[in-house]
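Let's look at chain A:
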Amino acid sequence: MSSVEHPLRKYLRPSVEATTFCPGCGDGTVLTSILQAIDELGMTMDDFVFVSGIGCAAWIISPNFNADVLHTTHGRPIAFATGIKLNLPEKKVMVVSGDGDLTAIGGNHLIHAARRNIEMVVICANNGIYGMTGGQVAPTTPREARTITTPYGSLENTFDISRMVQASGASFVARWTTYQPRQLTKSIKKAIQKKGFAFIEVISQCPVQFGAKTGAGSAVEMLEMYRKSSISVKKAVEMSPQEIEDKIVTGEFIDTAKPELCEEIARLKERIRGEG
Partner candidate 1 sequence: MRTDLIIAGVGGQGSLMAGTLLGTAAVVFDNKKALQTQSYSSELRGGAAVTWVIVSDEEITYPRVVHPDILIAQAPQAIVRYLSQLKPGGILIVDSDMIKDPPRNGYELIQVPATSIASKEIGNSIVTNLVVLGALIGATQVVSPDAVEKAIHISVPKSKVDMNIKAFHRGLEHAPK
Partner candidate 2 sequence: MENRRVRTGKHFMMGNVACAEGAVAAGCEFAAGYPITPASEIGHTLAKRLLEVGGYFFQTEDEISAICAGIGASWTGKKVFVPTSGPGISLMLENIGFAVGIETPVVLVNIQRGGPTTGAPSMGLQGDMVQPRRGSHGDYEIIALCPSSPQEMFDHTVRAFNLAERYRAPVFVMADAFIGHMREEVTIPEPDELDLTYRRILEKGTDPSTVKVFLDEEVAPMPIFGMGFKTHVTSSCHDEYGNRNLIDPTALDNFIQRLRNKILKHRDEIVQVECDYDNCELALVAYGAVARCAKEAVRVARSKGLNVGYFRVITAWPFPDREVQDLSHKVKKILVLENNSGQYYPYVKAEAAGRAEVEFLPPQILGQVHGLDYVVQKIEEMLR
């Protein structure tokens, strides 16, 4: 019997035999899309340092990626990644984590990394709930959705993460669902090549917690919902807020060039060397 290896298997740690994702989880799509993007760009894992926080999505890279991987504390991966990037500016630094990690407990670091426009790719797998800890409400949970800590439905407003990151000063911001892996891969490729802070939000299904608790259903039902509800950024501009309310606006929100922090620091050091 000849063994056929998956073309992306070479990017995974040889010791990894299975992932920790539940059946139907969207994190597998996120994992594949990242590796596909790296593969298509002809890069190697040694070009990267990967950083994650705590939660299901943090385990997309840890321990799976056969690369320098730093699995950190809850909410802080961007802060760690910033320290790495400032000292290894020639490497690509990528943060992969969940919505609770990056926007609730770690929201401040996300805002400031975007403001600094430090070159970094941040991929946020947004499943709208705390999965690993048992299905609690998240800042990204839809209003009125029932979770284990909002048994009568959530009373809070839902975070529009991508718009927040864009407003904070990021160079590149895109949002896709796991129903759009090709578009997602294309945006990840752009993000990796971006000289600046690049953020990608991936709306990702969690059938076990979100699906079961909120009534969104199985993985297939949730993907079907993503297909039906997604509209492009361009189309959304022409629609009223009421019309957009239940839609998922997907696409690239911003793709611009502006001064990047590591380059600015390098320039300053050069200047000081010249004066000295």
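Everything that follows uses one rule, which is that contacts are C-beta pairs under 8 Å (C-beta built on N, C-alpha and C of every residue); 3 or more make two chains touch, one makes a residue touch a chain; residues count from 1.
Candidates were picked such that all candidates are chains of the complex that A comes from, given by their letters.
Nothing here was measured: the structure is a model prediction, and the numbers come from that model.
Screening 1 or 2 for touch with chain A: in this complex the touching candidate is 2. If you check the complex, the residues on chain A that touch candidate 2 are 13-15, 45-46, 49, 51, 54, 62-63, 66-73, 76, 79-84, 86-88, 90-91, 108-109, 111-112, 265, 268-269, 272-273, 276.
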